[in-house]
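Every protein chain except one is present and positioned as in the full complex.
Naming follows writing order (A, B and C), and every chain is counted from residue 1.
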């Protein structure tokens, strides 16, 4: 039980994040994935929301035929055979909000419809946050990254801060 | 008809209420009527009344599967207005409003039509321009309309959020002073009683299960209480038009959707007009009993369930507090849902159908209550003469083929877009 | 809240989805110039009180268009499939 505000704080850091999106064509998925996998470190995540982390490359499956490569630095140059799929750089449109703190569950349950207890570390979930689509990636027992559209990011941070005020009273 | 008046109240008060007769009889269906109206809601009952009153047709049955007034006439937020923009709607709704203004006395039943005015807030200069356009059209068609500035709105509704933190600031409002509210159940009961007095048979717990045909023509209905022959059959079963239409062989451009309504605990007078938010779906008035009655958007998916979901409840509550922060502490007593016929252009369908002997009144979307008197009036005309009343000329079923749709909101097909 | 079990995101509140109505009406081919078929596709609705095939898009999630079979009387969801690969 946290007692008061000093313990019950939540860290929010905001940073840019490179994202490269890969889309495969419906009728060429097997070849597309076989082609792409080695270049993204080996295995590709199979289920939507799953991630792989290999060779410093974090890959998450965003949709059945869509993968995102998340990278802190400049994205690697990867060419896709147009017969198999396409790629698109999405590094500018989203802000990566890193949330951490003992209170994270209590903050999140006031932000998103996500069962934090059953979300594994390294698992991502795309969900509405104040009617804005975000990607929530659990990165630790008390940490997650929220990928939020840049135009909404400030409002969402304000919301998180507002929610966090209340959490100081209830504690985790 | 046993007259209702202050004198009859005094007389009954002194004699243990024993003189009050049945408000309407409970007859068994006859084998044949000149007109059978399917659906004992506001529209069906009003149609029966005006058929008798205006056209002298007395041999009428209204058949209702449950109890009269159990559909949308008894589930709505009771707002009556005539602020329509498009030709085809404007005069129809204004005619309806004029009938409302005399309705209690027409029916000798107090429907409590209260012309407290309707205020629709505008939250941008563009929206205010749109309201001005609408008000201009209304005025040019002889309907009262005004556009208010922010200060005028503030005098009228001091409880709106005029603060710096209001998410959607108030720029002004559309105002129709003759708009108002009515006691919804009383409308159904008043029409029923008045129709009954003209000899109309109101037959409850009588569900139509099919139609009787003679060649191509429909000549009656099959019901859970037996077959009933009819010179003409009028359908007025909004919410379930598709289901009955299908039994008759009609293919219709209608989806059924849920619209929720809410009522708070009764409080002393707070909201003196009917009020609508311009930035989202929220409209409210205060009933004479004191409860705030309000509503919002459709639940958003086809449904016949007569109950709504929590998502819209929250949306409506959010909009309510955003517009009038003092509503926050008031508590919701009940929320419920009605089944709406939604048409591709959100305007009603009222016309003779391609099937001989069958007439359709439906597709009222979420605007049926205010239309009740005019709908009954015009549908009665249509049933009596076989041809649409001029005021409903635009409400034909063929308009989707021809492109003469009446899309006030400009959203296009279908209800889930609205 | 309806709980729609997205085939790739799991059960979610329906307000994460965008609704698009009846999925049983077949869309005419884009080159089809037949008025009647387009009229029926755009306007005519079966609107059943009972099982209803309908389109939902998971806009807050994977953005896939789904075909949901749902009872319109009691809101029970009978099946959820990707629109892609589901026979009409």
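Just so it is clear, a contact is a pair of C-beta atoms (placed from the backbone, for glycine too) under 8 Å apart; a residue touches a chain by one contact, two chains touch by 3 or more.
Please note the rule applied: contacts and distances are computed from a predicted model.
Within the choices "Autoinducer 2 import system permease protein LsrD", "Sarcosine oxidase subunit alpha family protein", "NADH-quinone oxidoreductase subunit M" or "Sugar ABC transporter ATP-binding protein", the name that UniProt assigns to the complex's undisplayed chain is "Sarcosine oxidase subunit alpha family protein".
In the entire assembly, the chain absent from the figure touches the shown chains A, B, C. Residues of chain C in contact with the chain left out of this view: 1-3, 11, 13-14, 18, 20, 23, 27-28, 30-35, 38-39, 41-43, 55, 57, 59, 63-65, 74-76, 82-85. For chain A, the list of residues touching the undisplayed chain reads 16, 21, 23, 25-27, 74, 82-83, 85-86, 88-94, 106, 109-110, 112-115, 117-118, 130-132, 149-152, 154-156, 158-159, 162-163, 165-166, 168-170.
Residues 4-6, 8-10, 12-14, 16-18, 20-26, 66-67, 69-70, 74, 86-87, 90, 101-102, 104-105, 108-110, 112-116, 123-126, 129-130, 132-137, 139-142, 145-147, 158-159, 161, 163, 165-169, 183, 185-186, 189-190, 204, 264-270, 286, 288-290, 305-307, 309-310, 313-314, 317-322, 325-336, 344, 401-405, 407, 409-413 of chain B touch the missing chain (whole complex, contact as defined above).
Please note the rule applied: only the chains that are shown with their structure count from here on.
Taking the mean of the C-alpha atoms as each chain's centre, chain A and chain C sit 28 Å apart.
Chain contacts: chain A has no residue touching two or more partner chains. Counting only residues that touch two or more partner chains, chain B has none. Across the complex, chain A is touched by residues 8-9, 12-13, 15-16, 59-64, 82, 84 of chain C. Per the touch definition, chain A reaches chain C in the complex via residues 26, 47-49, 62-64, 66, 113, 125-128, 133. Considering their complex, residues 1-2, 13-15, 19-22, 39-40, 42-49, 52, 54, 70, 72-75 of chain C touch chain B.
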